[in-house]
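Every protein chain except one is present and positioned as in the full complex.
As written, the chain order gives the labels A and B, with residue 1 at the start of each chain.
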Amino acid sequence: MPTSAREPLLQIKDLSAGYGKIGVLRNIDMVVYPGEIVAMLGPNGAGKTTLLRAISGLLPWTGSISFAGTSLARISPRDAANQGLVHVVEGHRVFTQLSVEDNVLLAGYDLPAAQRRQQVEEALDFFPEIKAKRNDKAVTLSGGQQQMLAVAQGLVRKPRLLMLDEPSAGLSPVLVDRVLAAAGQLRAAMTAVLLVEQLIEKSLAIADRVYALARGTVVLEAQASEPGLPQRLEHVYFGRDGQAGHGPSPAAGAAHAT
Amino acid sequence: MTAESAPTVGGAATSSTWLPGWFEAWFPVILLAVVGGSLPLWGDSFFGIIATRVCVYWVLVSGLNLVVGFAGQLAIGWVSLLTIGAYVASALAAGRVTPEIPAYVALVIAAMFGAVFGFIAGLPALRLRTFYFAMTTLGLSTIVTQIALAWRSVTGGGVGIPGPSMPAPFDTPWGFYYFTLILALICTWMTCNIAASRFGRSLVAVRDAEVAAEAVGIYKPGLLMTVFLFSGALAGLAGGLFATLQSYITPDAFTFDLSVLFFIAILIGGRGSILGPLLGTAVLTVLPEFAAPLVQWSTFLYAFLLLVIVLLVPGGIADLLDFRNRKPLDQHREIRPRPELLTKVLEDRKRESVLELKGIVLAFGGVRAVDGVDLQLTTGEVHGLIGPNGSGKTTMLNVISGYYAPQQGSVKQDGTDFTREGSYTRARHKIARTFQTPRIIGESSVIDNVMIGGTLDGHASFVEAMLLLPRQRRDEKHLREKAMAALTLVGLERIAGVRADRLQHSELRFVEIARALMVEPSFLLLDEPAAGLSVDEIERLGELIKAISRRGTGVLLVEHHADLIFDICDRVTVLNLGKVLASGSPDYIRSHREVINAYLGA
Partner (left out) sequence: MLVESIISNGLAVGAVYALIGIAYNVMFSASRVFSFTAGSVGMLGGVFGAILISRMGMPVVVGFLLTLLLGAILGIITEIVAVRPVLKSLDQHLYVLSTLAIALMIQQLTAIYFSTDAVPFPRVIPIEPGIFDQKFWLPILACILTVLGLEYLSRHTLIGRAFLAIAEDNYAARALGLPEAGLRMASYALAGMISVLAGFAAGQLLFASLANGPLLNFYGFVPVALGGMGSNRGAVIGGLALGLFQQTANYFFGGIFSSVAVFIVFIVVLLVRPEGLAGAATARRV
């Protein structure tokens, strides 16, 4: 993977964000290059979901975020999607009362009709088992299938950067592999992926680079292939690492706040 | 300062004003007495009639204020009770049902009818959400008017009946004015007293932080029905007075516009205040009288004012007059708890107590959030409860504190089983808790928030509070002292009189702890208290928790923050996917392979 002389696709500098009075993230610096998979790991309450929400515009933030050279200040998730930055939220929240096909169609709401139809087909092609159920209501899908549907929604806009929030949550290992394999396919097609995860092993297997977040700050940045990473991450999770960041401990309850 | 003998409304325990405490608390009474009492000196009989109307309306609104402004129940159709009171008083005084009854007695009976119907009108509030309840009060007001039209033998139907006439000396316009003024003053005084008592604070707690109110033992149904009774009585009384004022009543005197006036006066005045709605009632009643074109536009104006208030100044006139909370606060406030002062708040626990949960199973939909968990808490011990997201930690805490009843299993303390008892009973069993997101009443002061924790300490009844009898005064004094001690313990005594929504997040967490300590708990349940705290604050929190446990209270600490858990816990239980993964000393847990794997998701 070339590391030098690349323009960052997503650049975050000195980002702080939270929920009302509760500060969660402090002084985050992070970068994602085109066509790479970046895994963001960390214990519960570290602020990983908060970070994704800030990037896509679901939350207010201070600092600087730029995407392909343009600042993301004060824009909505809709504008971000139009620019090629798509956020698949945690908890495979699909619209249960609508069909699979409708769910994916809605993801392309802003596209012209013909283009939308075509990109919907291409997105469904990623997950043949979902495509087979295209006319079924989303409520009939299993958890894993709903997760795949949520990722398919993210793909409709053909994003340059796809952000996935804990796609493995509540899924069996087999399905987790399926979803992560899709991330690999995206990388092959030059789509960058920012993957928030709890599963260390599987994430390290697929990612190019890794960040670890704890208590609202970045505590570790490394290439995924570096030796000894799992042990270093263990220390991060249990807070015994002396180098673990000093800063406000984020409100884990805020992770449930919508 | 005479702070001990008088209520202090919206309390500055640290009274920084140059006025005595009772003046501030009873200011609405004093204002009304001075302005109203002197009216004949500077106003003519036209003013007198208007002022009488203001007093009559205020008798109703002062009671409705407790329902709408304090309890937050949107009773929009309260003119129904005015109607009932008016017709009862008139029918009795005119002898249409019984032999003629003297006016004073008729008024008292009107008040009683008002109380009964206020109670009935309030019952739906216990079960229905805001909009639905508002609709039921609207429906009620339509029905009462229609019954008034139909029941001709009693109400005279569309033709109407004369209102009761007062005996001397109240049979002249000025005489009647003073009669209504005296009643208005008494109502103001009584509602001021209630506002400054644990009942007033409880109402506001139920309105703004219902979950926390339950946790400290406030029983919402009882409280609400008491207030509806009281408010209904005042409305019925006001109805009788209204009938006398009008001297002849017909159903179309009781328009929806009147209901709107009452309701909006409270909101324009500001919730949780007595002075605000008093001024609001006066302004809204007087305005249309002085500008003839305004009469037609009056309701439009009221509605427009309401919209403006909702959008721009939700706190109403009271907010505009709240000068104390305009003073800037010191930006670099530090929280320094003083664990050594714990002795003033908690008594030394002599007897050991055990809280035992066995076989707890709780499922939501098809998912078992808690799947057969055993947990034992002992007084004097800090017990940590940890686990990945979705492990069931918070659900367990909610079961212990009574917000969920488990489908299987039991919660017992020293053999007493209270598995199925509601959350409001826990305070009685000396179990207190804090919440993941602080449940604080933003519009109340810090000390009022803490005093809510001591609700169950109060012995005075509603009537004693209303009349400020000695037992109520003793209650308040004791409660206030205890609350100040708790605040001093957590290091927040200097901001006791500040509105709670001006505080930083970390300060709110400590306010919750002070409130919980007011219960003098045998068991204190803390729900992620370290979230959002700085490193220093977490350290001080840890010391405080340790001191609390050494004093004899058992602490359950649900946390994500690993350092805090391993530093101060005596025992740690790890949950994963609703089951107990491991339980033991912190060192044992820390090196337990399966625990580590669960967190890392391997």
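Here is the rule we go by: contacts are C-beta pairs under 8 Å (C-beta built on N, C-alpha and C of every residue); 3 or more make two chains touch, one makes a residue touch a chain.
From a predicted model like this one, the values you see are computed outputs, not experimental measurements.
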By the document's definition of touch, the residue of B:G222, B:P314 or B:P470 touching the omitted chain is B:P314
Among B:V35, B:I143 or B:V159, the residue in touch with the chain that has been omitted: B:I143
In the complete assembly, which of A:Q97, A:Q115 or A:Q185 touches the absent chain? A:Q97
Tell me which stretches of chain B touch the chain missing from the display. 72, 74, 76, 123-124, 127-132, 134-136, 138-140, 142-143, 146-147, 149-150, 210-211, 256, 260, 267, 296-297, 299-300, 302-304, 306-307, 310-311, 314, 364, 398, 403-404, 435
Residue by residue, what part of chain A touches the chain that was omitted? 56, 58, 76-78, 80-82, 86-87, 89, 93-98, 102, 105-107, 109-110, 153, 157, 258
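Basically, only the chains that are shown with their structure count from here on.
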Distance between chain centroids, defined by C-alpha means - chain A, chain B (Å): 43
Going by the contact rule set out above, which residues of chain B touch chain A in the complex? 388-390, 436-437, 504-505, 508, 527-528, 530-535, 538, 560-563, 590, 596, 599-602
How about chain A: which of its residues touch chain B in the complex? 21-24, 43-45, 168-170, 197-201, 215, 233-234, 237-240, 246-255, 257
